[in-house]
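And then subunit A:
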Amino acid sequence: MNAKALILCLLPVTSLAQGFAGLGTEVDGFSTPAPDPVFDFPADHGAHPDYRIEWWYLTANLEDADGTPYGLQWTLFRSALAPYEADGWDSPQLWMGHAAVTTETAHFVAERLARGGIGQAGVVADPFSAWIDDSALEGDWRTLQMRATGSDFSYDMALSATGPLVFHGDGGYSVKSAAGQASYYYSQPFFDISGTLNLPTGDVQVTGSAWLDREWSSQPLADNQTGWDWFSLSFDDGAKLMGFRLQQTDGMHYTSATWITAEGETTPYADGALQVEPLLTNAAGVPVHWRLTLPARGVDVTVQAVNDDAWMTTSVPYWEGPVTFAGTHQGRGYLEMTGYD
Partner candidate 1 sequence: MTLLIVDTLTKTYATADGPFPVLRGVSLTLEAGESLALTGESGSGKSTLLHLIGGLDRADAGRIMLDGQDIARLDDAGRAALRRGTVGVVFQQFNLIPSLKIADNIAFQARLAGRHDAAWCATLADRMGLTDHLRKYPEQLSGGQQQRVAIARTLAARPKLVLADEPTGNLDETTAATVMDLMLALVAETGAGLLMVTHSLVLAARLQRRLHLRAGQVA
Partner candidate 2 sequence: MTRAAFAALLSHWVRNPVQLFTLLAGLALATGLWSGVQAINAEARASYDAAASTLDEGRYDRLVARDGAAFGQDVFVMLRRAGWLVSPMLTGDLDGVRLIGIDALTAPAGMGPVNLGGDVDLAGFLTGGDQVFANAATAPRLGAVTVLITPDLADDTAVADIGTVQRLLGRAGRIDSLLVLPDQPRNLPPLARIAPDLTLQPAQGSTDIAGLTDSFHLNLTAFGLLSFAVGIFIVHGAIGLAFEQRRGMVRTLRALGLPLNRLIGLMLAELLVFALVAGVIGVALGYVIAALLLPDVAATLRGLYGADVSGNLQLRPSWWASGLGIAFAGTLLAGGSALWGIARMPLLAAAQPRALAMAAGRRASFQLGAALVLLAVAIVLGFNADGLVTGFALLGTLLIGAALALPPVLNGMLAFASGRARSVTAQWFWADTRQQLPGLSLALMALMLAIVANIGVSTMVSSFRLTFTGFLDQRLASELYISTDSAEQTAALVAFAEGAGAAVLPIQSADLQIAGQPAEVFGTRDHATYRDNWRFLQSTPDAWDTTFAGQAVVINEQLARRGALGLGDMVTIGSLTLPVEGIYGDYGNPIGQVVLALDAFAQEFPAVEPRRFGLRVAGDPADFVAGLTAATGIGAGQTIDQAEIKALSLAIFERTFTVTTALNILTLAVAGFAILMSLLTLAAMRVPQLAPAWAMGMTRAALGRLELLRAVMLAVLTAALALPLGLALAWVLLAVVNVAAFGWQLPMYLFPLDYARLGGFALLAAVLAAGWPAWRLARTPPGDLLKVFANER
């Protein structure tokens, strides 16, 4: 057994041994999110070492000149072994970068690991820069540059925001369970994006829209929650919907949603308002067709993966890929599913 795999097993945020259920483990010494947050930008775009986990999570729906759809992911996870940052190798902050490009027939994945404290990976708030190795997301949040490299692909993208930041839950305080587990959660869902995908088949010029999530917490799940199904949907009329369903060991679910108008006004929906129902699973048993209903908004759509096999073969495997939907509304988005391995 190699050290790397084992150390990954033990990474608290992405524990292979515990699966995503590990997110329900309580750890002493870390700060915990409190209601009525007051965010301080640009400082809060940076890292919060006193919280156990945090991520900068960007997904994009792209298409080339022919209209062929592509999905793109750029993620930087932070996982802390202890609630502080230190210089050098003694830093307890561990970083994990994931990058992916999904086509209708292929799914390219790259993963990088690093320790904080030595400069190999990190996030600085002002001027904003998030990086691990040669993968980076940099800019002032109105515009951003983004790049990533894997052994068989790379990309280089430019983003520009066309709307405001949106805050989920109660002003950015997002409750995840009946027991009150919560995280700080805001997004910039209004990015226009363009750039070049470098794939084994050649370079592709693409454009589309991107959605950047920011979330941090110390125990975002209750101890009986084992994974989630997360949707970010962009409606053709400009409105957006963020919704997720948390899986519980008792077979029950906890749902939450944010309705975002084209102008960026938000309405949060508490547990039960959004209904999420798997319709069809792929060969590996992961649901790739879903029915989402939000009666309060007259939404009843069927969501379908662009590529059923968007499985992230990373140290902690999960499913992440572009989707399209139809029904009462139409549009495209991204789906993330954890807890199925």
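Quick notes on this structure:
Just so it is clear, a residue touches a chain if its C-beta (ideal position, glycine included) is under 8 Å from a C-beta of that chain, and two chains touch if they have at least 3 such contacts; residues count from 1.
The set was built so that all candidates are chains of the complex that A comes from, given by their letters.
This one's a predicted model, so the numbers in the text were calculated from it and none came from an experiment.
When you check 1 or 2 against subunit A in this complex, the one that touches it is 2.
Residues of subunit A that touch candidate 2 in their complex: 1-7, 10-11, 81-82, 86, 88-92, 94, 113-115, 118-120, 131, 133-134, 149-152, 154, 198.
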